[in-house]
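There's a structure below that I have some questions on.
Note that one protein chain of the assembly has been removed; the remaining protein chains are unaltered in position.
Labels A, B and C are assigned to the chains in the order they are written; within every chain, residues are numbered from 1.
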């Protein structure tokens, strides 16, 4: 009979939806998060015999998210993730590695006659700010910030030609096309550039995560807009390079850029020209360009991803 | 044997995705639409015998959307819808009623160092501007503008109590709750207040649809924010009433407001209070409040919906 | 100042997800439903002044679904919907019309060595059985059964030609195409053919709803498969006609058939033929064919839809 062994495993609570309201008199602030936790470590017993002695229920993990929001506030999602991850690694012997992934949904204030409303909000989007925090027993910590659902489009300044052709190539070359994508970007922070976030400090005392996110997002957008593109790969690299050159806290950045094709509609049958004016926005299939850009000399890290 | 008859029927092309770029030198503008067309009329032959003599293919309808974008420009979606609907009613004998439904996705310019980028764009959302246009043979026309996916939240200023109770009622009364909803609103324009949009005029000459949309949306948001709410129904009515009082071109408005429940998390088991600070955002089930608000004396219209 | 009036309105709880297990010894049966309720009637007070005296909370409606499942069992979804709708109309003075919409998800038993497992189940799909029940104060009742998500495809036996052509027509005629659609069908039962379902009877005593659904679904599928089609409209009518001729309990049936286009891929550039062998399955845009087929002489009913 085959010998069978348990390999890598992890478990946790996914998609804990929390909305937290903080008040400064009648002036409210909103945090709207989707928190997912996973624990890895010594969980062989429950797999092999159903002995749950070492299993912290996922329900407890959910409770902890809500309780921590009250006890410590949420602050920036990287800090909240670190606090949660440290708690599970420090407080639960079987957990050797905790990962916390957080999505943050954006809200603006509703503008009313007298200015921004004090406690009325309007959802922005579709983009989502993300954080993925990994904390290992022994103290190693890694933080990955990111953004997803950032849909961008250049209506000119993009070419695609000179490519390899084989028997199955029919794509015409183009010197002017629409380039559109939905940016998913995740950047790993250098350990020595992380804000010094101690568990007993208030997350809100550290504004660096917020600045880092806002500035990195800005550089990604600017690089997308300012890069004259000969391929989506070139644009990807330019975005990553810009982020790393401009933000010294970033060790590496991973980008996934689906090529949201906009095909020029053939209007000739109707006696009409189409000089890059009318496009069909296609859903599937799509090109998918994925790449990592790294700061030279920075060590790789399996822990972070 | 039963006698069987064909009842109401319609057909058309749904979800034609068109992105149109217009240029003012290097300064580009973007329209991103999802267009659905339906034709009703004398289509018994194709149903009963497969005789397609009177059937204009849905593929042709799709082509017409793209061709019209080039020939006439898109302009405001209400005008574009009218132009398309008139074309099918006027040009296709079997069509007695054409409805065009358009969703418009929002795009901002990407901000770069020198200001807004000339041809680089960032998708906004999640809200969508909508238009539904109905044109009947004989000349009757109705235009319904709208917005969907407008997610709003008041973090205070909402109560719910004094309700009817029966054997199955367990809901506690509350004098302070989070009120959140995803607004779907559609408002029918009065016929005599529609911009005088002739088929041979340029849609862009008429800015009224744009102003009407922007202002109605603003009034809906302000009414949501400013209404102290004893029920989501009261908020719905206040929103509709505001729109009708403020915008004389509106005959009636239909609102669908799912109650996106935010439940207060019970933190007592952890020795913590929760004074409307930490909420669980629930997906299902949800309350769904739907209602119409009308200008008094305005005739109802089955044609529009 | 404009006079403003409240028009049609309704409210209720949507998407109550209930899974009920009934036992016959160790042999379990499963019902998996998504129940949505709406109440219409005299609800002006809550809209105009926030007076909730007449408002039965949507939370109570949810509770009632769960309680009724225990008190009365679920049985067939038409019967469960009737029981719920009658309860709200009979027990809540302000409610003049209650509509209950139910989706039922399918489950099979997992086959194990000894045959079908007694309490282990496998989700089927993607199709969903539906029911929409309307009960008005005064006793009028209407039941609409249906199915959605029924995806079907004929790989031959479908033509499309002889259609109207205008300036924008480019579609080639075809005498052999793939015809695929996702059937949404809803059929209204004749009042005098409804199983005589009294509130104080057990729903399970009446098997007719089950038979009616299974047989109508079968006839729809057979008509789709057996109809040589010159247009999707012809197929739609054939399906409706079949259902009405075969099932005397059906007064009318409404079908919505999106034309899931399967485009023949042009393989000529690669020196290959394509004799209806290789297709690209397109997502958008799609044709949408909607139609009603009625039993002659049967009165229309606004109440049902």
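What we mean here is this: a contact is a pair of C-beta atoms (placed from the backbone, for glycine too) under 8 Å apart; a residue touches a chain by one contact, two chains touch by 3 or more.
What you see is a predicted model, and the numbers here were worked out from it, not measured in a lab.
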item: Chains still shown that are in contact with the chain withheld from the display; value: A, B, C
item: Hidden partner chain, touching residue among C:63, C:169 or C:259; value: C:63
item: Which of C:150, C:232, C:255 or C:288 contacts the chain that the document leaves out; value: C:150
item: Touch list for chain C against the chain that is not drawn; value: 17-23, 26, 28, 30, 32, 63, 66-67, 69-71, 107, 110-113, 117, 119-126, 150-157, 178, 218, 221-222, 224-226, 262, 265, 267, 269-270, 272-274, 276-283
item: Contact set of chain B toward the excluded chain (per top definition); value: 167-168, 170, 269-270, 283-284
item: Contact footprint on chain A, counting only the chain that is left out; value: 1-17, 36, 38, 43, 46-60, 62-64, 67, 91-92, 94, 160-166, 168-171, 229-234, 236-237, 240-241, 244-245, 248, 252, 258-259, 284-297
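Simple rule for what comes next: only the chains that are shown with their structure count from here on.
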item: Per-chain Cα centre nearest the global Cα centre, belonging to chain; value: B
item: Distance from the mean Cα position of chain C to that of chain B, given in whole angstrom; value: 24
item: Shared interface positions of chain B, touching two or more other chains; value: 17, 63, 67
